[in-house]
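Heads up, the thing below is written out as structure tokens.
A protein chain is absent from this complex, but the other protein chains hold their places.
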Amino acid sequence: MNTFGNQFRLTTFGESHGPAVGGVIDGCPAGIVIDHTFIEHELQRRRDGDDNTPQGLTTRHEADHVEWLSGLIDNTTLGTPLSFIVRNTDCRPEDYEPFRHLCRPGHADYTYTAKYGLRDHRGGGRASGRETVARVVAGAVAKQILKVKGITFRSSHHDHEIHCIIEGVAAGMGNPIFDRLNARLSYAMLSIPSAMAFAMGDTPDAFRLSQQSFPDQWRHLGEGNTLTHTNHCGGIQGGISNGMPIIFHIGFHLPPTLPVEMNCRDAEGNLHTVPPQGRHDSNHLSRLPVIVEAMAALVILDMSLQQQTPHQP
Amino acid sequence: MNTFGNQFRLTTFGESHGPAVGGVIDGCPAGIVIDHTFIEHELQRRRDGDDNTPQGLTTRHEADHVEWLSGLIDNTTLGTPLSFIVRNTDCRPEDYEPFRHLCRPGHADYTYTAKYGLRDHRGGGRASGRETVARVVAGAVAKQILKVKGITFRSSHHDHEIHCIIEGVAAGMGNPIFDRLNARLSYAMLSIPSAMAFAMGDTPDAFRLSQQSFPDQWRHLGEGNTLTHTNHCGGIQGGISNGMPIIFHIGFHLPPTLPVEMNCRDAEGNLHTVPPQGRHDSNHLSRLPVIVEAMAALVILDMSLQQQTPHQP
Amino acid sequence: MNTFGNQFRLTTFGESHGPAVGGVIDGCPAGIVIDHTFIEHELQRRRDGDDNTPQGLTTRHEADHVEWLSGLIDNTTLGTPLSFIVRNTDCRPEDYEPFRHLCRPGHADYTYTAKYGLRDHRGGGRASGRETVARVVAGAVAKQILKVKGITFRSSHHDHEIHCIIEGVAAGMGNPIFDRLNARLSYAMLSIPSAMAFAMGDTPDAFRLSQQSFPDQWRHLGEGNTLTHTNHCGGIQGGISNGMPIIFHIGFHLPPTLPVEMNCRDAEGNLHTVPPQGRHDSNHLSRLPVIVEAMAALVILDMSLQQQTPHQP
Partner (left out) sequence: MNTFGNQFRLTTFGESHGPAVGGVIDGCPAGIVIDHTFIEHELQRRRDGDDNTPQGLTTRHEADHVEWLSGLIDNTTLGTPLSFIVRNTDCRPEDYEPFRHLCRPGHADYTYTAKYGLRDHRGGGRASGRETVARVVAGAVAKQILKVKGITFRSSHHDHEIHCIIEGVAAGMGNPIFDRLNARLSYAMLSIPSAMAFAMGDTPDAFRLSQQSFPDQWRHLGEGNTLTHTNHCGGIQGGISNGMPIIFHIGFHLPPTLPVEMNCRDAEGNLHTVPPQGRHDSNHLSRLPVIVEAMAALVILDMSLQQQTPHQP
């Protein structure tokens, strides 16, 4: 539910305007000296969009101070659960009072109420993008561990589509039939707020890509540096990595809260026009690359810890 | 790994040219009278593509006889594990002898060998589409249970894209943050052999859909029969169903085995041209709708068994 | 690993002399108004042993202030993860400096080092009984929810054995074959630090109990208030509750740290005599009942949330 992964497991908690957001990482190998500078750098990448906030939007300015509560001695991982919290300092819950009994269009207000019978109306509560802070922290830890193994992540966004490239994954990662590497990646990416679509492969348009029926052709050894001439499959065959770069694309919808009036719905089904207020995640697209990479790193590290050395035939 | 689901769990087993494929369903509610006619009907939908096999391709003709081994008394589910096998009767393993030490392009031959140190070279082994027989049987059981609750599945394919519509799911299904209903569906769909892409929503082109930034607007109660005017979000908001039809799209690549010569790769990296032979899943696209629906049914039934009745505020 | 349960899941974190211990509860039903007074009462039961500390032992005096970080609005559960921390205020890590490179007999010092390559030498670190604070908090939440369903817990200790009685569990709880209710209870109890043995049934001596070969005989309806004349099976048959009180026993070893000199082992295998120092959990037996009840409550609530209403034959 709020836990992702099997061997390297992240559990996140926290609402947007509650006391804190945070996470517990279980299964982190022992003996890792945590690179706090890198974690801060990743959190900064997540915040950077705020500087481009268009006129008329208010955004949240928080330092995102990470407090570590367990799992470390002399800044070195013990193998026990790493836990951390980031306090929500710049909260203005009163901004959300008008929405206490109203459901905004395009948000999770209606569905959370349907599921739980109540909801936290303050800034999206648990459904807010604020929760991704914990993913970025855990992703930074995972990236640090994977970097030593030569595995790196790179992603950028263009329009509403983001692509991500993972380099350095050796052939043999992935657990068919259901835990295919592409299925795990897709599962991870669709768990990101506002994610709508996922596609493997080296072509920007995922559904056109699939029409390229010819398979990636092998290169003769020595003919070039790579296994295949093309990478239409995105580095995964039969759910298992083939050693080529792993490439995939994700599609997101725009943030549904814009600085315009909204027609909200009350419990009886009546509509109410509400003027713009509260915080707006205007630049959430520019925040996404670091979140995408974090989720990809969680998948790759988790699967790498499950890997068994194959017998030699 | 080879198990899907939490409360309603399918474990599948079997290689394409081994003795049998089959499955174990754990968590099936007790007291269900199994509708074998419907299961046969679904298996027939999976086979129908074979009748359209283009000239020059050989295909497999099997009756797919389902033998039930446990979990039933007087054809009624006991609540204990349902298990079934389907024997592989029309095997010609000798057809695959040339591929024992060669990896075909676009197949899982290379990656299975990299992962496991050996592979079943006969017709794709575990990576073959043959394994989906077990998914279709389990999916038929799930559909039968869900139909009583008013939940139905419909899918069709156009070109290399398939879309699927699930109707009758009440608002409130889905487990944020990571087990969002859309994330579970994406995970399930990308586990289907040859699946490349997944997208939520009512527009054929997933990545263009995401550019429609305006959210689905609420309808006034009484104004119409549906909750929102449009269904761009595909019936899921914040990872939870909103009561609208659930709509998503999947992109597949064409079967990589065509009746043409293939350049295969040996363990030393040398290429060998091999004339066409073995079976060819020429019409796998026409087989896909029933498989897509089966996986969707496994997701929905599993999540519905996890649902708690919400407290009334 | 550090998570217990399937539907109602507790993840705990924290070392004895680190910044804090705490937990995340995932799957708690929404709409529960948390009874903080009861939680304090349970934590007080856990602490009470300290007042009986024999001369010569130092113990820890902490208020165990529970800080809730997420999952609540107006003190009511949202259905999202409940998280809480309890800061370790009365730490004296310097007391443990002599043990940095020494392994005490009867502790986890040696095995943690063998597993992780390093350990937190301050007061047992993760292996300390301090971690059970989080279990008691989560158990109190579970008990509160179960009490409304008429399920109550009672346990006491005599010598080094504790027994526990759970009343109010209806017939039908438990998931054969492997997740039998007795197997889950045993799993939970043996996870308590210093637990050595577990036995079902109404007789104090577990291994003698098993020699009573005659089964519990049915009572005629109306003949009495209970289902069977005796309760040798402890309320569970075939792994499923039968509606009788659930009774089991647990055996614990005494705390290995006594106020005497210890022979400790260094990394080279040499022995060193160390005078008594650090904290001593002298009364850990009197602390155990509330911990046993907490783990039992986690098992019962978890299983009750997984229960399906049986079909009527």
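Letters A, B and C mark the chains in the order given here, with residues in each chain numbered from 1 onward.
Just so we're on the same page, a contact is a pair of C-beta atoms (placed from the backbone, for glycine too) under 8 Å apart; a residue touches a chain by one contact, two chains touch by 3 or more.
Model, not experiment: these values are computed from the prediction.
When the full complex is taken into account, the listed residue touching the unshown chain is C:S241, out of C:S70, C:S241, C:S286 or C:S304. Of the candidate positions B:D26, B:D179 or B:D202, contact with the unshown chain belongs to B:D26.
Interface note for the absent chain: among C:F8, C:W68, C:F153 or C:F198, the touching residue is C:F198. Which of C:G31, C:P93 or C:G106 touches the hidden chain is settled by the complete complex: it is C:G106. Mapped onto chain C, the interface with the missing chain covers residues 1-4, 12, 103, 105-108, 110-118, 126-127, 131, 159-161, 170-180, 182-191, 193, 195-201, 205-207, 209-218, 220-222, 227-228, 232-234, 236-243, 249, 251-256, 258, 263-265, 268-271, 310-313. What chain A contributes to its contact with the hidden chain is residues 6-7, 29-32, 79-80, 176, 305-306, 308, 310-313.
For chain B, the residues touching the absent chain in the complete assembly are 1-3, 9, 11-15, 18-22, 24, 26-27, 30-31, 67-73, 76, 78-83, 85, 112, 115-120, 122, 125-126.
Just so we're on the same page, only the chains that are shown with their structure count from here on.
Remark: chain A and chain B have CA centroids separated by 25 Å (rounded to whole angstrom). If you average the Cα atoms of chain B and of chain C, the two centres end up 42 Å apart. In terms of their C-alpha centroids, the spacing between chain A and chain C amounts to 35 Å. Annotation for chain A: residues 1-3, 12, 112, 115-118, 126 touch two or more other chains.
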